[in-house]
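Only one protein chain is missing from this complex, and each of the others stays in its spot.
Chain naming follows the written order as A and B, and within any one chain the residues start at number 1.
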Amino acid sequence: MEEYDVIVIGGGSTGTSVARDCAMRGFKTILFERGDLASGATGACAGMISGGTKYVLQEPEFSAMCTMEVINLSRIAGHIVFRTPIITAILTEEELKLRASFAEKYGALTEKRQASPILVLSPQEARSLEPKLSSKIILAAYFDEMFIDPFRLTVLTALSAKRHGAEIRTYTEVIDILHKDGEVYGVKVRDRLNGKEEEVKGKIIVNATGAWVPEISRMVGVKQTLRLNKGTHVIFDRRITRFGIICQALDGRTVYLFPHETGSILGTTAIDIFTSPDEAEATYDEVEYLISSMEMAVPSVRKARVVRVMCGVRPLIAQWWVPEGDVTRNFKVIDHEERDGVKGLVSVEGGKLVVCRAMAEKITDLVCEKLGREAPCRTHLEPLPGADGKISVEELASKYRVSPQVAGRLASRQGTLAHAILSEARDERDFLSSVCLCESVTEAELRYVIRNEWGVTLDALRRRTRMGMGPCQGFSCGFKAMSVLAEERGIKVDEAFKELENFLAERWKGHFVILRGAQLSEYEMTQAAYACVGSIDVKIGGGDK
Amino acid sequence: MGKKEIDHISRILAEEKIVVFSPYEDEIYSEIEKCQNCSLCLAFCPVFEVTDKFYPGPRGIADELSRDVREFWRASNIVYMCTLCGQCQEKCPVNAPIPEVVVLLRSKIFVQRPDLVPEELKTLLENVSKYGYIFEPMSNEERGESLKGRLEMIGLPLTKDPPLEKGSKIAYFPGCQAETRLLDVKEAGKLVLEAFNVNYGIPEGWKCCGLPIRLIGDSAMADELQRGFFEKIKELGVREVVTTCAGCASELRAAAKHLGSGIHVRHLIEFLFEEVGVDVISRKACNGGNVKVALHEPCHLGRHVGRYVVAYAERILKALPNVNYAGMKGADECCGAGGLLKFHDPTVSAAIRSRKLDVISKSGAGLVVAPCPLCTVNISEGVARRKLSVGIDDFTVFLAKRIYSKEV
Partner (left out) sequence: MIETDVLVIGGGVAGLLAAAKAADEGVEVVIVDRGSGASYQSSGVIDVMGCLPEGEITLSPLEGVTQTIECLPQHPYSVISSERSVADVIKEATKCLLDMASTHEVRFDGNIEKNVILLNTIGSFKITCFYQSTMSGGTLNKLDGASLLVVGFNGLAGFNPRFCASGFKHFASKFNVELRKADGVKLSLPALRDFNLTFIELARMIDKDEFREILAKKLRDETVKGNTSHIALPTLGLRKHYESMRILREETEAEVFELVSPPPSVPAQRLMRALEEGVAEKGVRILRGYKAVGFKSEGRRVMSVILDSGGKHFPAKAGAYILATGKFIGGGLVEEEDKVKEAVFNLPLYDERGKALRGQKIPRLLARSPFPQGGHPLMGCGVKVNAQMKPVVEGEVVYENLFVAGSLISGYSYVREKSGMGVATATGYVAGISAAIYVG
């Protein structure tokens, strides 16, 4: 049995960052993710990498770390980072007082990351910038924040880890932690695609499974408590507003509507949950809460086309007797040898997307200490794959004779790797056909991510390319992508159709909670195409001719 | 907010390529979200059918290109190829307003990446700046001769332009094509209005309706021209505009609405049908010999203003004495001149026209009338080139002839 220095459990933004850091510092590293990369909380967040504005007063140090991390992420993943100007729409006098006292204290940190201070806008000024704002706002404030594509960040981090020698195993579930005499020495895993089980040895096990941290720790008898908190987002088909909009929710919390990629994302709720994170799902009430809240600032949001809802579970540090919003977003790296007497096990609680790299740095520092190695962290310096230069969309389009839209969308996801992908299609022009029409995803891109980015399921292809994330939600791409995946991976026909069903079921998860307006007709078309023409719901009985 | 703040926000918007939409633009933009990505429109789009170039068709514009608001320029190889015929919108299960989105995209490209606007279109825009019309007008001498010749040929008298004054009820808007090329349309328009004792005048110093300008992408200039025009006639207390051009009718009508001008714009056909009535029209327009007439339904009337206008036209033609109305299968198909396609991609434009000529040849009509001078010119050119024996008349000219002809 091969022995690794480090076994990382969890393929979210934190886990992949840990794998990358460990690999870059020379540790023999393997990562296990029971689903796809970024299929937990990472994939369900809004992608904001906030400079820590919110924490400036209570947690200045954490806030400073956030600010620093924005700079770091922009450096290492520039092509997937973008800035969104945001308007905070103030609707009541009480809110105005609160916000005003906060705004005063904000500003010092923003210069460092070239962000603007908060600018106060009259309602007229705000509405001239963003005509969709309600005429009922009494004042508004402008600021901007950076955002990132969380799916790409995670995949690129994993790719970088792989380039530095780490092994990344997706759809591989850790079903047991091997331990003896108060020391962990490996894990037992099951490949969820083929059911095979195996044992893997490792010196250090990093539990970076977010909301599932307690479940993993329980495998070695360690009790760990987190404040699990569900957050739901509503996704719209296009950019409803040009600016991100923040306003007070019906219950006095804050909700936001951010333009993101080609769509908009409205969030979020915060509901403490006490069941397994696997069971968390978005509800109708959450959707209505979000829309009714945002409607006060942006009335047209109610009529906008909802394409789906999604939910994730925040692994908050277990602080109680405060509202979710007041719980620290800082993280804790836990050395279970110290805390519970379990040698070799490290876990992480809390944290957020923007500090994923910093979390990994802290964890890897601890790993270095435990394994007695001195190696400096370089993860903030070395660019992620594709982020090593600028790319001209026009040149790309004319060089490979594709439309600027296809070239542009590809470059926004793959950065400089776009050249490699399109040049592979030089002799196979056929591969330049778009599989997903909403998001301009070509067959070439799909084949590339299948071969290079652990694109083993249709769901995984979606996360890496945005295939199926547009308005039609897989209606026109599902079956096409299925045949590409089947061909690339040599999957049998019945498995391929099973895969298609899984993909459509995954999309459906975001629909049955809320299906309204234009999406109803899309629903009927998808039903008719896949069931009436494709017969994917048909039972073949008897075997008569 | 001071200048520093404004500069800061403008810089961020520019860097992130964020374009602020007007409420009117936002309305279009949110309407297009209904697109279901079903691709049915591809079966009806004439450009998609005839072009060899890469063209993702209406679906691509609605579903793919309309959603990337920061990068509208990437649609530049696509949106100038659209004729704005509106077939896609009419056949669309949800009637997604694709033509309006094409115009929106063109206007954003005009601002974001003027270098990507086709050169031929820029020339047209210069014409408007120079002359006020989309085409360079003829010299006075040339114009006089041409007018005389045309009117003689069709047997109509030359009358003076009555100016629009206080107390006029109707502002007659001839449009660039009738002012600078198909001169008889304007004369015929006047004669028809006079025949039915309409109190009208031609607004002094009128300019292009704004449609071609909007199609080139300069929506600011189009708005300005239209606002100016509406203000001017409102100053004279006039609230109604009648035009003989399908393009002007649809554009001025839409502009009147989105600029909130309160002006009622109608095509002559609509005006006559609603205000004069078929009976009176047919009693007046009772001259001329037997003729088998088919109607070409301009896209800008049938699909942009509304199908009811071409239904009015049909009703009028059917009622005219000695006119044998021939239903033409494909009457509503585009002639290829729309969207300014004719000026920057004459090949595709001609290919679409060719389909129209097939329709016309099959109709068996002796004469095809088109309530639009632009369509009339375009189809006539095609008919001449193909040496078809069918006659082409602008609807207004045809009507004027039926009123004034000596032949009974």
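Assume contacts are C-beta pairs under 8 Å (C-beta built on N, C-alpha and C of every residue); 3 or more make two chains touch, one makes a residue touch a chain.
Because the structure is predicted, anything quoted here is derived from the model rather than measured.
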| item | value |
| --- | --- |
| Omitted chain's touching partners, listed by label | A, B |
| Residue touching the undisplayed chain, where the options are B:E5, B:E90 or B:E240 | B:E90 |
| Hidden partner interface residues of chain A, rising order | 284, 429-435, 476, 479-480, 482-484, 486-487, 492-494, 496-497, 501, 504-505, 507-508, 511-517, 520-521, 523-545 |
| Missing-partner contacts on chain B, residue numbers | 36, 38-40, 42-43, 48-49, 54, 56, 90-95, 302-309, 311, 332 |
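Basically, only the chains that are shown with their structure count from here on.
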| item | value |
| --- | --- |
| Gap in Å, rounded to a whole number, between the CA centres of chain B and chain A | 49 |
| Chain B-touching residues of chain A, taken from the complex the two chains share | 82-85, 116, 119-122, 125, 128-132, 142, 144, 237-240, 242-243, 259, 262-263, 300, 303-305, 393, 403-405, 408-409, 437-438, 440, 470-472, 475-476, 518, 521-522, 525 |
| Chain A contact footprint on chain B (complex, rising order) | 1, 5, 8-9, 12-13, 15-16, 18-23, 26, 29-30, 33-39, 54, 56, 59-60, 63-69, 71, 73-78, 93-94 |
